[in-house]
Structure formats: structure tokens, C-alpha cells
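Below is one structure, written out as C-alpha cells; the observations come after it.
One protein chain is absent from this view; the other protein chains keep their places.
So, chain A:
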Amino acid sequence: MISETQKWKVGQRASPQKLSSSKGLFRVGKGFALGSILPIILLIAWEIAARVGLLAPHLLPAPSIILEKIISMYRDGSLFGHVSITLTRVLLGFAIGTAAAVVIGAIVGYAKTAEQVLDPLFQAFRSIPSLAWVPLFILWMGIGEPSKISLIAVGVFFPVYLNIVAGIQGVDRKLIEVGRIYQLTPFQLTKRIILPAALPSFITGMRSGLGLGWMFVVAAELMGASEGLGYLLVVGQNTYSPDTVIASILLFAILGKGTDALLKWIEYRSLKWQDSINNQA
């Protein structure tokens, strides 16, 4: 029979290191490999189908032709211009939309009166399909960059705003009481308890906001632009070149996935403390 004393000693000896392992990276790599099987098979099938003439080249050209298109755009230098202008628009709109959502969301989530005053208005605005703003923004700000970026910012704003408000209002009262025992000021309470507790939901909001940002940049660039991936879509359509269209779709996919992966990585890094299924060592 094990005595109490022995149990205690065993408990103390339990290695503190055993929980932090390096298995995570391996698992990520394995997940990546598994996830790319299907796309690779599809690509190969597509290439073969195009080569043997199953697919009409003026409708759906082979992946190799699309790749060539991208490479040629890279060679003549236009690729970088299109990609960077689109990326800049998204990131600027995303930053503005997120910043506005943080400020307003924090106020609405924290102060009951602010919620009563502001929230109905925002809920009403939210039910307007954001693309309906396009004509108004063009009227107000012309066809240049400001209207495009505002449109993207509006798209990003709502998911971030809603998640922040929900996150702040969902903070466990029991944790807030811990702060009150230590006599934190409202500012300290916000900084040390409310914001960290609302972080998971904030990041969720940012990820869906970024997705919407990419959607709105297409809309913004379709409505009139002289550069950008959305502009390439229009050019491809007008010149009957599906390779241009598909190339820009592909670039959108890569950029969208890339930026989301970045947020996901930030999420993983900053939410390691969460007791979720993904975090089990």
C-alpha cells in the first residue's frame, strides 16, 4: 500500500517538463501534408485532361499555362505591382476597420449606456449588405483609393465589432471579482482582465473580418481600378483570356490563405493558454 507521504513525493517528482513538447510542429507538418494530397491529385487530373483535349483551352486552360502566365507577369514586373497594390488596400482597410471596431466595441461592450445608445444603430447598419455602400462611397469619395479602402474597412468592421462586444460581455464575472479584490482601477481591470479574456473572440473576429476584407477588395477593384488583382479579373474577362482570370483567382487564394495563416499563427501563439482540444499536448 502506498502511504500518504509517498504519494506526496511522487506528486512532487512529477516532471514539470513533460507537458511542453515539440510535437506541435511535427503535427502541423503532417496536417499540411495530408491537406495537400487532394489538391495535388486534382491538379494532375486537370493537367492531363487539358493535355488530351478534354477541356477547351479557351474556357479552362491547363495549370501549366496558368503558371506560365503568372511567371510571365513576374518577368515583366507587372505581377508585383498588382499583388502589392491589392495587398496594401486590404491591409489598410483591415487596419482601419479593426481599429474602429476595437475602440467602439470596447466602449459598447464595457458601458451599458453606450450599448443602449449605439448598438441598435450598428445592428441596423449591419443588416445593410455592405456592397450597397459602393455607389454612395463612389459619390462621396470618387473612384480613387479612399472609397476602396473605406469599403474594405466597412466590411472588416462588423465581424470584428460583434466579436469584441460578445467577448467583453462574456468575460467571467468571477475573474473580474479577482481584479476587484486587488482594487484595480477600471483601466487596469480592462487591461489586465477584460482584454485578455476577450482576446480569443477578438481573434476570431479578426479572422472573419480579414476574409470579408478579401471579398470586398474584389468588389472594390471590379468597380473601377487601373491596377490590382481585381483589375486583372476585368482585363481577363474583356480580353477573353481565362488564363489571366484564373491566375488572378489563384493569387487571391494564395494571398487570402497566407494572411489567414499568419493570423492563425498569431492565434496559436497568443492563445496557448486556452484549454481547447487543439492545445492538448
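We adopt the following convention: a contact is a pair of C-beta atoms (placed from the backbone, for glycine too) under 8 Å apart; a residue touches a chain by one contact, two chains touch by 3 or more; residues count from 1.
Simple rule for what comes next: contacts and distances are computed from a predicted model.
The unshown chain of the complex is recorded in UniProt as "Nitrate/sulfonate/bicarbonate ABC transporter ATP-binding protein", chosen from "Fe-S cluster assembly ATPase SufC", "Putative DNA modification/repair radical SAM protein", "Spore photoproduct lyase" or "Nitrate/sulfonate/bicarbonate ABC transporter ATP-binding protein". Annotation: of A:Leu43, A:Leu199 or A:Val235, A:Leu199 touches the absent chain (contact as defined above). Here the missing chain is touched by one residue of A:Tyr74, A:Trp140, A:Tyr182 or A:Trp265, and it is A:Tyr182. Counting the whole complex, the residues of chain A in touch with the unshown chain are 4-5, 7-8, 12, 16, 19-20, 174-175, 177-178, 180-183, 192-193, 196-197, 199, 272-275, 279.
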